[in-house]
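Missing here is one protein chain; the remaining ones are kept as they sit in the complex.
Presenting chain A:
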Amino acid sequence: MTKVTIRNLTKIYGQAIKAVDSISLEIPSGEFVSLLGPSGCGKTTTLKMLAGFESVTSGSIAFDGDDVVAVPPEGRDIGMVFQNYALFPHMTVRGNLAFGLEMRKVPKAEMQRRIDATLDLVQLGPYADRYPRQLSGGQQQRVAIGRALVIEPRILLLDEPLANLDAKLREEMRVFIRDLQRRVGITTVYVTHDQAEAMTMSDRVVVMFGGKIAQQAPPSDIYDYPVSREVAGFVGQVNFIDGFVASVDGDLACIETPFGPAEVPAKTRGRGSAVTLALRPEAIDIVPDTAGHGIPATVVSSYFSGAILDYTLAMADGTKVDVKTIARTRFEPGAQVRLSVDAHRFWPIEAA
């Protein structure tokens, strides 16, 4: 198993276009890390530098302490899964899996054993002699993963591997890849622009914007404690609530908000300063107007999307709030309701 250490990694195209801007990242052995961000944030460039397909402008990449920047891709011992799978169309599934082993001059018997084991791992045993064009998208995807894993590489790199699959298959493959990675225990870097994918699969999510790392943390921390408006907005829906510091008591600050007081970790601001709080839509609950408690609001729109109801509401001062609820009672647009908030779910982002 391999530990990956990235130090001040930078990629400049042409004279001044910084695709990746001095990022540093430590990936412990066996960890599943996702690089998450919008297109053009530098996540794919970073992955290609890890694989060796993209040259490094400055900085270093080390596998277990060995600098690999000067090593060409064929010498890095990586397993790579491409977005379009890139299976060799003129080879069977077995041929595709054998290719990397042939490059490593693995003896015949050993090769058969490893291919069979990998075919079992990716559940493709019966398809060994099929050509890629005879397989479904999901099966091709599993061949691509098998081909990358059969060589027992030091690290596994995946470049938006689920982007071409339909929604149901995508969810199945998320679980499949995650389980597989846990079982094999291989250090994995996964590039995606889909926050749900990054959340469900990763040990750690690295959110990138404009070539820089905005935040790196376990998925739940990224979701609950985002460091910036951008991060908060990129990983799911969020409401930004303006408030001001009412009092500071040690590590905690009491913030006055339109939803009532909220206690959040104190930053260095003094009393009276303006603060923006993030509040996830599911931290707000809707109760009928007749309940008598909570903050009054009017339903602007409500959408049914299966498991949840998606509301947009307007508060008395006109502020719009998004709410997601699993309640089955549906309030129609125009209805007067009251909102109750889980006060622990407020999180300070930055000054307004």
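Worth a mention:
Here is the rule we go by: contacts are C-beta pairs under 8 Å (C-beta built on N, C-alpha and C of every residue); 3 or more make two chains touch, one makes a residue touch a chain; residues count from 1.
Note that in this section contacts and distances are computed from a predicted model.
Taken from the listed names "NADH-quinone oxidoreductase subunit K", "Cysteine-rich domain-containing protein", "Imidazole glycerol phosphate synthase subunit HisF" or "ABC transporter permease", the protein name that UniProt assigns to the chain not shown is "ABC transporter permease". Looking at A:Ile12, A:Ala62 or A:Ala86, the residue that reaches the missing chain in the full complex is A:Ala86.
Here the missing chain is touched by one residue of A:Ile151, A:Val231 or A:Leu339, and it is A:Ile151. The residue from A:Ile78, A:Val93 or A:Leu277 that touches the chain not shown here is A:Ile78. The chain not shown here is touched by just one of A:Val4, A:Ala51, A:Val264 or A:Val321, and that residue is A:Ala51. Seen from chain A, the chain kept out of the figure touches residues 51, 53, 72-80, 82, 84, 86-90, 99-100, 103-104, 131-133, 147-148, 151.
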